[in-house]
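Some notes on the structure that comes next.
One protein chain omitted, others in place.
Moving on to subunit A:
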Amino acid sequence: MKNIGQPAKRTFPWSHVTGYVGSIVLTVLALLFTVKAPFSQGSLITILLGFAILQILIQLIFFMHITEKNGPAYHSIAIALGFLFTFAVVAGSIWVMTFGSQVQ
């Protein structure tokens, strides 16, 4: 809306491409570790969580403008809320799903 009549300077969006490739690489790595690598369930979950954190960082840095600082304080509340929900869903799911190992 802001740029009516004065098109923004076009440069190749390298950061988007980096982010896109990065997120695909992380996904493929997660798949490979799960299917091919001989890890115990516990260590596999730890590794996958590590990938997940990297994935979050990639999304935040390359796509969601976390590094751009000019904005009111509710932006940081929104991000804190996002982390809270992510934590609730991931930690909650692990907690809920680690009942009775006989099912596995």
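Everything below uses one rule, namely that a residue touches a chain if its C-beta (ideal position, glycine included) is under 8 Å from a C-beta of that chain, and two chains touch if they have at least 3 such contacts; residues count from 1.
As a working rule, contacts and distances are computed from a predicted model.
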Task: Hidden subunit of the complex - UniProt protein name among "Glutamyl-tRNA(Gln) amidotransferase subunit A", "Urease accessory protein UreF", "Iron ABC transporter substrate-binding protein" or "Quinol oxidase subunit 1" - done: "Quinol oxidase subunit 1"
Open item on the list: Using the touch definition from the top, which of A:V17, A:L32, A:I45 or A:A88 touches the missing chain?
Closed with: A:A88
TODO: Pick out the residues on subunit A that sit against the missing chain.
DONE: 1, 3-5, 7, 74, 81-82, 84-85, 88-89, 92-93, 95-97, 99-100, 103-104
